[in-house]
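The other protein chains are all here in position, but one chain of the complex has been omitted.
The block that comes next holds chain A.
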């Protein structure tokens, strides 16, 4: 009888130990994550789509909901208000729309190179910012969230090249580029991944002025959350970022899959357009210099200085507080 009791206790102990071990091995609890996208569903967000469709979020036990952006949606507001946990927004937003709490923190730069360009017709003779003097440029009325990067970068570019902002004639930005096409506007900002494709598809030969060539080194689409969310759920941030970057890596590597997945979500069901977007976007995401989504302190610093110098007084965040490399370094390890 004594032997039996001993054996029973031993068995019980063993069971408890095993279940304790099992509990440690269990995956993290499933959580819901809401993401505000920068614009309507299109190839621009293919990494998120693939992470969803290929089950990368599932692997991290995340229920991810993507919210479309649009002309009336301010991603920064959505993030600040806590409507969403993450947002894809222009890198500039971290600098100029970050005065309220909780503070937005960038966790990854999805576009390593900024896709904003200033487009002129090739017969306009505009090949350099200096040629912009006296030209009509569609950089007006940007405060409605239409083309934030456009005006900021434009100003920075002009400053770097010694062209006075006053020397150009401002016109309203038109997302349909009607005035530019009919010649009422000489220069319009556009995304290489969007507007440029549309214009080229209309048979226009274009000269492109890329601010990056004129000392404006800025990230493009940036993935951000808030400092409170990071403090409360560092593991969710890590899991979400890991799955998202995996989706992006897959999108870069497998263009066929990227296109097919994009077409499942895209608002504009134009395969050629989405394909062109994917094609142009790929080197912006994967430059060969750094891992996908990586961020450099030097770029953030440069951005901060540029916008300060370019007279964008809205800049409120202190350098280094609006981005963190912690999660990227956990995922990739430290980079040179």
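Going forward, a contact is a pair of C-beta atoms (placed from the backbone, for glycine too) under 8 Å apart; a residue touches a chain by one contact, two chains touch by 3 or more; residues count from 1.
In this section, contacts and distances are computed from a predicted model.
*Asks:* Write down which listed name, "ABC transporter ATP-binding protein", "Formate dehydrogenase iron-sulfur subunit", "histidine kinase" or "Zn-dependent peptidase", is the UniProt protein name of the chain that is not shown.
*Replies:* "histidine kinase"
*Asks:* Please pick, from A:44, A:108, A:188 or A:217, the residue that touches the omitted chain in the full complex.
*Replies:* Only one listed residue reaches the unshown chain, and that is A:217.
*Asks:* Which of these, A:61, A:170, A:302 or A:326, touches the one chain of the complex that we don't see?
*Replies:* A:302
*Asks:* Give me the chain A residues in contact with the hidden chain, please.
*Replies:* 113, 127-130, 160-161, 210, 212-215, 217, 249, 252-253, 255, 282-284, 286-291, 298-299, 302, 335-336
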